[in-house]
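One chain of protein is taken out of this complex; the other chains stay put.
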Amino acid sequence: MNSLPEAAASHNTSISGCAIPDPALFADAGASLRAALERLGQPSAGNGKPCLYVGAGTCGLGAGAGRVLDAIRDLASVRSGDVNVVEVGCIGLCTAEPLLEVAMPGTPRRAWDCVGNAAEAVAIVNAALSGQPHSRPPAWQYRDAHAQPWPHIPLFDEHPFFAPQTRWVLANCGIIDPGSIDAYLAGGGYHALAHAVREMPPAEVCEQIERSGLRGRGGGGFPTGRKWRIALQQSAADKYMICNADEGDPGAFMDRAVIEGDPHRLIEGLVLASYAIGAGKAIVYIRAEYPLAIQRLHEAIDQAAEYGLVGDNILNSGVNVEVIIKKGAGAFVCGEETALIHSIEGKRGMPRPRPPFPAESGVFGAPSIINNVETLANVPAIVANGWEWFAAAGSKDSKGTKVFALSGKVRRTGLVEIVMGTPLRAIVEQMGGGTPEDRTFKAVQIGGPSGGCIPAQHLDIPIDYESLKTVGAIMGSGGLVVMDDRNCMVDVAKFFMDFIRRESCGKCIPCREGTRRMLEILKALTTSRKTERNVQALERFKGILTLDSLAEVIRDTSLCGLGQTAPNPVLSTLRWFRDEYEAHIFERRCPAGACTALLTFSINPDQCKGCTLCARKCPADAIVGSSRKTHYVVEDKCIGCGTCVTVCRFKAVTAQ
Amino acid sequence: MISLEINGKAVSAQENETLLKVIRDQGIRIPTLCHMEELTPSGACRLCVVEVDGQRGLTPSCAYPVADGMKVRTHSPRVLRARRTIVELLLSNHPDDCLYCVRNNQCDLQNLASEFNVTDRRFTGKKKTGPMDVSSPSLIRDPAKCILCGRCVRVCEEIQQVSAIDFIGRGGSTTVGTLFDGGLNTSTCINCGQCVMVCPTAALSEQDSIKDVEAALDDPERIVIVQHAPSVSVTLGESLGLKTGADCDGIMTAALRRLGFDWVFDTGFTADLTIMEEASELAQRISDGGVLPMMTSCSPGWIKYVEQFYPDMLPNLSSCKSPQQMMGALIKGWFAGRESIDPARLYSVSIMPCTAKKFEAQRPEMAQSGSQADIDAVLTTRELARLLRRRGIEPRTLSPEAADSPFGERATAGKIFGASGGVMEAALRTAHYLLTGTDLEDPRFLALRGPQGLKEAAVNIGGLTVNVAVVSGLANAARLLTDVRAGKKSVHFIEVMTCPGGCVGGGGQPLDTDPARIKARMQALYAIDRNGPVRQSHANPSVQRLYREYLGAPLSERSHHQLHTKYQTRDVDG
Partner (left out) sequence: MALNTVSDVLDRVPHAKRDALIPLLQEIQERDGFLSQSAMKALAARLGLPAVKVYGVATFYNQFRFHSVGRNHIQVCRGTACHVKGSAAVLEALQFELGIEAGATTRDGLFSLEVVSCIGACGLAPVISINGEFHAALTPEKVRALLNDLRKAAKGAHDEQLA
């Protein structure tokens, strides 16, 4: 397979520092792995044919990469195999999808973004193959140690989205073929595992991780090495190493991208972790909504098994780690460790009180460690490069890098990986390119349903576990949603509260009943004043008065992390956007214009065609007008449901 | 030994004890709604939270082990505010119909509201609704009143190993429900009513038969007969303000007459009759090489359990009807004939410690002929207390009276039926007589007494060793049957009571599952036995007369017709 990542190697992505596999580490490997390493060691490996890369992660496919891929495959088959077509994962810049890259032998690999249709893809490829410039220049090119860069094409690491990033976890994503274990090996993959099982006792692996300062990337931020040590000290015969890939935070898709783009990195990390704690079974608990990631993972496990890198007697070391995939069935609460364990056991995913902690008694009562995908994906590089290497990056208590899923109201959306301590502003303004359409930035939601909204005045805050807490947010798993002046913060709080209410497991009273009431209080703020009776107005005020104390009790008494953090989105928006709440409460007005029930609707006579649709669909009979004549909204009857805006085919209804 | 500080006071505790236990041992009241002694803590209700120094949130004491040096505050302002808020949240999603509620004044939620002085509605909003499930002959489920503490689910699963109900759905729409949200009547529910006993509100209650009984009592054309089960006389007192275990047999009989019952019979009589038949059946099975072990058949929850889950062991069940149904058959059969009463005019009521008896009374097997049931209505101990209150009868002011002939006389053997192990003990007394012709010198079998879930003994009767086992709580029964099936245990005779502790812990008893109280009720029965003039069923003169005048001998043709039955495999949902 022609995917030796010169580009990757040149961009600080080699995880062991040696781009060419070190055969000595694999002296005890089986025949098939040794043969592969020999193949990869040939000087000709990776050279020869032009190579076409298409970003075919879930988001790439959603943006139309499937059509591009089909066209290019047709083209390649016509040329009967003198070009290679490689499906790669996601490079991380969603707004550039579909992405088509061409690597001609002896020249740096170039990337064309937003290749919308098959014809354009074919044109680009034909031009590139024949050495002609295409009318549209590439978006970037990768550095190549062995070739001169193309003139007038920006380098990948100078692109505003990628330049501020430090891509450790994402090193291979979008670069190498995720379906090829050889491609991973070629970049130094599985070297850490080979090194560890040959030369490091489990306790030393735990120590490396502990000293590196790696903390859980799934939300809580618990020191990973310390957790492992507790499990290692358990004398049980059975232990479980669980990878939580049930990425449930709305607005987060880092784990999916890592698995789709570089599944072997996760498997190597998972096997290393299992070795470190003495677990013979490793389980990847992954969302069923991620079919492509599941497929990639299955393929990768099969390949790794064939090379003797998972399963019995790994690399002839006597270490056994069986890797199993369990598909989650859709329950956000299963991100909580004890709920996840119940789910693996085939039960309702309801948390239980701790202690006992899973490290002592988890799956089927056996000591179990649960780490999320990004945490484990960090492990191979730490083991390969030593803890000092990792600890050198980041801030005082937050080491290494963190991947964020940047979305919402920014020009460039996608995955970014930054060194801990990078200011939030760099992500929003530099990488994201600021808010589009000249709107004003309002807030960043970080940490998902357990997190909070950070306002403009705190954009310079460094991203690390402790700093984020000071402004009422948390690191979380890495969702980062940018909002502009048209997003209403009461509405956002309501959105998260609705999410939590639906996703609460329903077991403990404060979470189940409390979030229900909190949501109702927020709903009362955003419902129409016209339908409100006096008693409801009274309840609206009363609700606001109880909001704070209710939030405190939910936080103080809920059974699990989901409940304990459930009030955060409300508390943080209340803290930074109190004026917006007050406008809703006292003036019955939504400054952002997002809460339709508080808006005034009117019909623009220039655009109204008199089709009568809005009048027919209005549930309050608040629209009058006859056929082919301009229609009018009777304001007193309007309940602000917004149906007319939705149904109008001529954009004639406006809301203010 | 662990030292900790509770409310500023130094306290020592054992390792692995929970905070809740240690705090309660100090005499400090901690409210709980989901906690159940001896079951794994669920941590659902959060009412037991306390403040522990150094912990960020509040700590659920029911699930948290004590640790050295802990500093705990059980009633700090923060704790009280949290508990009160939790109660308020529950109330905000609960119907406000206390005045119309069967659990008025007996409701944990109501008590908590009063304890925390909740006098206004801080939280208002949508309440959950759901149709009541009245499909079961024994129980009513009202999902609107359910606070999802999960105690019923755990009793049904862990104590009874039935799992007719479980949590269904998630989050705010979670309910405790049956398979595919069907009615309890088509579920695997065995009607034992243990869920009612542990329910803190009226989400679970018994089917109320008071109205039917009142209608019969008020109908001048009807002749209304009542029987009362052995355990009722030692538990009814709790509802009358007497101390636990007080025997109110005489005043209860007097009170039943005041209610207007024409005849008052003692189910203890047919308990003795059951022993005559069952002991004979056992002797016959042993001598004829019949199916062993033989299993008792007086607990109707257990019968349904076998029909559903162990149909292959139906032949092991004794063919005897339960004492309630023997009495029912005799009343509408022989007795009606003797008194020349048209059975259609008879209305036969039984007072039982049991909700499953309501189901049993409606079984098609339990009818004389056609559609006329032998027992027309079953009242639980709780319902009797309510009926007495409603009719203005204060039993404590009455003078004791004796039950009516011919079914009013019992040996104390028939009385100890109410405690787990009692049936076995009574049967062994009579078996000894039947096999050896002599009575035991000491009729007590102490190994079979007490609240344990499983009791075993090897009994020597005239040189024959009979292995017996006594279980209560069907999870214990299931474990025993598994061992028996696997050949790990060789037993000849098994007594099974559905409810933990036997009928004194029945699902129709005054609402209390405190083990100490159950034990006191048991002891009351054994005290009656100790002082009883006649302690053997076969020595009961009324029983002897019935055999002389009507039945002939145990296992006779007439006995078979009236006192025995046969059960079949039952197909249920689940």
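We call the chains A and B, going by the order they appear; numbering starts again at 1 in every chain.
Throughout what follows, a residue touches a chain if its C-beta (ideal position, glycine included) is under 8 Å from a C-beta of that chain, and two chains touch if they have at least 3 such contacts.
In this text the structure is predicted, and so the values were computed from the model without any measurement.
Displayed chains that the missing chain touches over the full complex: A, B (touch as defined at the top).
Checked against the full complex, the one of A:Val403, A:Val492, A:Cys590 or A:Ala622 touching the unshown chain is A:Val492. One of A:Ala56, A:Ala147 or A:Val481 touches the chain omitted from the figure, and that residue is A:Val481.
In the complete assembly, the contact with the undisplayed chain comes from B:Asp166, out of B:Asp166, B:Asp262, B:Asp439 or B:Asp512.
Touching the chain that is not shown, out of A:Phe26, A:Tyr53, A:Phe332 or A:Tyr581: A:Phe332 (per the contact rule at the top).
Residues of chain B that touch the chain left out of view are 157, 162-170, 177-180, 187-188, 573-574. Residues 58-59, 61-63, 94-95, 97, 247-253, 256, 287-291, 326-332, 343-350, 364, 405-409, 413-414, 445, 448, 479, 481, 483, 487, 492, 495-496, 499, 503, 505, 617, 642-643, 645-647, 649 of chain A touch the missing chain (whole complex, contact as defined above).
The rule we apply is simple: only the chains that are shown with their structure count from here on.
Separation between the centroids of chain A and chain B, computed from CA atoms only, is 55 Å. On the side of chain A, the complex with chain B involves touching residues 331, 348, 350, 352-353, 355, 501-510, 512-517, 520, 539, 542, 546, 549-550, 553, 555-559, 564. The part of chain B that touches chain A in the complex is made up of residues 41-46, 49, 57-58, 60, 62-65, 78, 81-82, 85-86, 89-90, 92-93, 122-126, 147-148, 150, 167, 169-174.
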